[in-house]
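In this view, the complex is presented without one of its protein chains, the others remaining in place.
Take a look at chain A:
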Amino acid sequence: MPPKTPIRTLSRYLFRPQSSLHPRCQHRPRSQRYSSAAAGARLNGTVEYDTTPLLSHSSRSALSNAELPADVRQGQTKRINLYTAVNEALRHALQTDERVLVFGEDIQFGGVFRCTMNLATDFGTERVFNTPLSEQGLVGFAIGAAAEGMRPVAEVQFADYVFPAFDQLVNEAAKYRYRSAATGVSCGGLVIRMPTGVVGHGALYHSQSPESLFTHVPGLRVIIPRSPLQAKGLLLSAIHTNDPVIFMEPKVLYRAAVEQVPVDAYQLPLDKAEVVKPGKDVTIVSYGTPLYTCSAAIAAAEKDFGCSVELIDLRTIYPWDRETVLESVKKTGRAIVVHESMMNAGVGAEVAATIQERTFLRLEAPVKRVTGWATHTGLVFEKFIVPDVTRVYDAIKKTIDY
């Protein structure tokens, strides 16, 4: 052995970092975000997860949710983030239904977003296990298991990586019941979970929101929760329903969104949008992460323009609750749809078209869409592409002034 191996010599750089690297370093580790707001910004950068009205910061506000069953509303809550809420839902499902299986790439040690922490340890690797690295393989596997009576909850590591499984989802999962017809076989009980959306530095392949590709397919349910409380209840409903579900979790919210969540298990409806903030003059329809952007923009707009804005979380992106949206727009006469993915053929197109078909005579302004532009999510350009507080604020202004 030579006295010093190169690796040992080099490893000193890590433990005793060189002076030339340090002095100008004012960032905290992992703080490089290409979407940080400008220094003088008044609107952008005002999404505060600690105070946003979208999250239940107290036990009382969590338990006041009328959609929760009465016994749950009498129970306790716990302050947890979104990945822990997903974990608790999976844990409850595994505990109460032996048909439930949880699998995916790297999930055994907890998953890259920690959603499956300790599940393999507690429920064994027969029911909670790593799959080989093949999305088409693991999704097809899940469909087969579901068709034979299990309730598999399969994880695709990023929504950007679901495409090898597109055939399995579109041609198999979505059509299984219809094709099997009177034989009575379906793959209900199937849930495919995947993290979705931008995080500030995901670039082309860790930023996409491909929900509209799945809302164009009859037979699949597409769900995107906005918060820990919603994620727990909607995921349990997804596992319970006898239709295949695509469950997309906004990955920037995994740690950022923290709120009081009932300790007991509960389900939330899969056919209801939710009015998360009532208002009189404009309706904003959104889902997932952009709801927080909308909420911040609404706060500024209501203050500046003296208007009153209603915010609706679609929650179930397909099939979606037209009733709640139309009721709201009939009342306000103005509508804006906000989502991250690009405009053309996005969810906003369907919502806007439906609003125009059904409330045309009530409309005071054209339905506005605030969405990603017709481009990919270039690393250093993300903040210009995804809807921000300024763009939603400006859309409210324009819609009111129309």
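FYI, contacts are C-beta pairs under 8 Å (C-beta built on N, C-alpha and C of every residue); 3 or more make two chains touch, one makes a residue touch a chain; residues count from 1.
FYI, contacts and distances are computed from a predicted model.
Engineer: Could you check which of "Eukaryotic porin-domain-containing protein", "Ribonuclease H2 subunit C", "2-oxoisovalerate dehydrogenase subunit alpha" or "General transcription and DNA repair factor IIH subunit TFB4" matches the UniProt name for the chain that's left out?
Structural biologist: "2-oxoisovalerate dehydrogenase subunit alpha"
Engineer: In the whole complex, not just what's shown, which of A:R99, A:K175, A:H201 or A:R255 touches the removed chain?
Structural biologist: Of the listed residues, the one touching the omitted chain is A:H201.
Engineer: Among A:P53, A:G110, A:G144 or A:P269, single out the residue that touches the unshown chain.
Structural biologist: Result: among the candidates, A:G110 touches the missing chain.
Engineer: In the whole complex, what residues of chain A lie against the chain that is missing from view?
Structural biologist: Within chain A, the residues touching the omitted chain are 2-3, 5-7, 9-11, 13-14, 17-18, 20-22, 25, 27-34, 36-44, 105-106, 108-110, 112, 129-137, 160-161, 164, 201-206, 343-344, 373-376, 378-381, 383-385, 388-391, 394.
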